[in-house]
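Structure first, then comments.
One protein chain is absent from this view; the other protein chains keep their places.
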């Protein structure tokens, strides 16, 4: 039995961390948060150069052909570093949709360009408030033309193509849409975390290329979401750990009443509870990583477990990181709010906590029955 | 505006507290908890002598004809003192059913004897696990004869008569059943809090005297439960306050690491949080008392608010009272477990927390609509 | 136990209501009712002139600073009349946000500690809204440990008796709009930290005072840093004796807690309304039992806060002072606000991240709340300080062990060893 990452994977982590320390610094994140660029193009091409955009893409399509465990390691580091790049959209989602259900020619057309960072993909699924449900998708494709409005679309303003969920005559189906082609209008929308770009995309007769069998969109979405949930859980885990570390470091340094504030039990115990939630989330993420990398039957259960656990751990650690920092923690200049924003953003990507709780209980019921 | 008890009511409280300090001491409670007597008969007759069994019973029926505010004051003290007597069954429930829907002759027959402590009433409603719902009542009355099994019945083993909910041809109805008459078998059942006696009562053709209009049982039960919920909330409030006081006193005295444990923030803040929940519960109980005593239209809302708030405050304070006491708190000899038991018992009397949460939201919806 | 006015109270209420009906700036009523937390109330126009105009009007009619002595222009009302006035003023109360520091904290402190000249000079224009005040207490190194502040006030070398102030304050609301500030500075670093402080009234237009807005985590700029560089204050503007600055500060902080009207919002009414109106694909959100359970939990807390406040008002009307029990309001509301905002976003699903009013559910109200709420658990006393206050002052538990007890201020360690 081995329930830890291998020595090679740990080495990969160190390499990625060193790279991100340099290229996804607070200043780099803030340049996106505060400024016009929708993502950090330099960081993106650096990740591409390291091959990290194609970790699970087969070598035949220009990727590294490694396992999901390596991708989990990278995801954790990206979350820790708040990397302001369209990684999750392009790698966890668009790539996975192509791998799961793309035709050979679609894979050939896009995967090599995605691995090299030349093309960015995104998922256009959500159409406003509410849970993620097949029935809530109103966009439709008739005669190969797509109409409808998707909001929010993570990285929709910077992606080259979108995987679009839309109603076809056979039911909910997936389509691949070139976002540079006519019939597509996109505008950036503001969110609680401007360090990750989001768009509203209006399709009005855009050419939509079928992706996978018509009418089978929903089960494919569910499968890809299970995988993406594990990967985003690792991002959340990385963020939670980083927020905890920031809080611990501050509590050891900051003096009040003639002693470090970390010597007060109120602060110590708050930090201990943060550690506990992050440690439980880590264990659950590893469970998810194991299920993802082995293709275990319980992937859905493991994914929902990792997702719920990591979502709450990150929200918990990020909000109390501010609390430990006191007034300073509520300033723009400190990085606490970057994690607070990101923790709340990631909590809603892929659907709300309540929806994942529901899914988890369904899985557990199935496991018992 | 006045949102506190009056000077007279405060005086009543002091008088009752002095009496209970003497007659509902820890030793008295333990005599019932540990011993054969199902309740403290001496305490019961003492309460009768003070007129407290008939506070809201009109003078015409041998009561004091006072307001519900006085009853709230007494309830809080009884809860504080863990009084091992069938007060809630006889006074908050049986009395209220008679007042709400009893015929003149029923009132004449029972109220004076209840006010004097000569007769004890109880409510036989629940028939095993599940929420309190009209449809779950299976007991039935045919031709004036009652059949069915009620469990648990608070004070069912010591009561002289029961208000029984049963299905009649007109629907759920209420009946008054003399428990000494034939066709009734009762046995004491063990519960998490043996300081308050409970029974299983099996009716097999017992004579059942209609109480109130046939088929109107459910709305009457709901009305009486609103009132009883406020009164039991005051018992819970009294218990919560007492548990908090015990914990505070211990934290100030008990030394560890050369200092009182109450100087450690972990303990201080636990106690502060207990205080907060008790203080919020107090405010909500007063809201309930106001609604109860003025017959306000929002009584249901106020009752559910007081009930939910006080249930949680008592459970919170009682469990952390043990925690503050550490190992000692988990011994039989200290009184901490008496409150822990009572808090969990009262949390389920009148139905579960979830059921009251549901009712509260219904009321709030109604208030908004 | 009743919520009814006495006949006198009813008469006062009727009079106040009639006056408000006739005089309030009704054009802002809707905007004030839906204002965001911690704003100056209106954004459709510059709020300052309207705030000052409403304050002046109230002062003229005797409704400004309701409980202050009439001789300085206050309302001279009884505590319960003050509460009635505040209830009737309703949404227009938000127009006073600009004056809250002055009226809630600086003014009462001057009334307690000022000499007659100071009262006559400073109180009337504070009441009429002509002069705006701020409070210069917190420093970067002195937050929860306020008595650890380092801004120095030293006797002017010219022997004039004036004081020369150097240092930095932080988290100063409205400093950029203020005419005066209530300052606590260290006049003797060689004695224990609580003993070496002195209070001053400082003209914010004095040379050497520099105000810089702080960009908060939520990207607002409601607070400021204030830098003092050789700022000269006459001894006539010293408030209270030299070395009694801590006692003066305590008066201010106690008054902060006493300002009953300033209950912070919980977000609950807004959440309930949102959930009640939200149709999901599974039916109305409010029929979802998980939603109901959370609503019920918050409902009893919101209700508990409301009736706790009413108990405080009852105490006032009996002539008693509400105690530090009121700390529970901020403690409970601060946490609730953050939890409610998080839950509201969850209810909205993936679109809950949107902040544009035009596309965000409920006009982005909960997103604003989410980003603002971490501050509410810190400002005016952190959750941890409030629990200490409750434990020590209400429950009588021992104080924390003081590492710096009895130490001269300049001997207290400033770095973790």
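Order of writing sets the labels: A, B and C. Residues in every chain begin at 1.
What we mean here is this: contacts are C-beta pairs under 8 Å (C-beta built on N, C-alpha and C of every residue); 3 or more make two chains touch, one makes a residue touch a chain.
It should be emphasised that the depicted structure is a prediction, and the values quoted were computed from it without experimental measurement.
For the omitted chain, the shown partners it touches in the full complex are A, B, C. The chain that is not drawn here is touched, among residues C:103, C:238, C:292 or C:330, by C:292. Interface note for the absent chain: among A:95, A:236 or A:354, the touching residue is A:354.
Touching the missing chain, out of B:29, B:345 or B:360, is residue B:345. Subunit B residues in contact with the hidden partner, per the touch definition given at the top, are 126, 128-133, 135-136, 151-152, 189-193, 198, 200, 252-253, 255-260, 263-264, 266-267, 315, 319, 322-323, 326-334, 336-337, 340-341, 344-345, 347-355.
Listed by residue number, the positions of subunit A touching the unshown chain are 1-6, 69, 248, 251-252, 259-260, 262-263, 265, 267-269, 271-273, 275-276, 279-284, 286-287, 289-290, 293-294, 304-305, 308-309, 312, 354, 356-358, 360-361, 364-365, 368.
Although one chain is not displayed, its contacts with subunit C can still be listed: residues 288-293, 398, 401, 403, 416.
The rule is short, and it goes like this: only the chains that are shown with their structure count from here on.
Central chain by Cα centroid: C, whose mean Cα position is closest to the mean of all protein Cα atoms.
Put simply, the chain farthest from subunit A by mean CA position is B. In terms of their C-alpha centroids, the spacing between subunit A and subunit C amounts to 40 Å. Residue positions 264, 266 of subunit A are each in touch with at least two other chains. Looking at subunit C, residues 384, 387-388, 400 sit in touch with two or more other chains.
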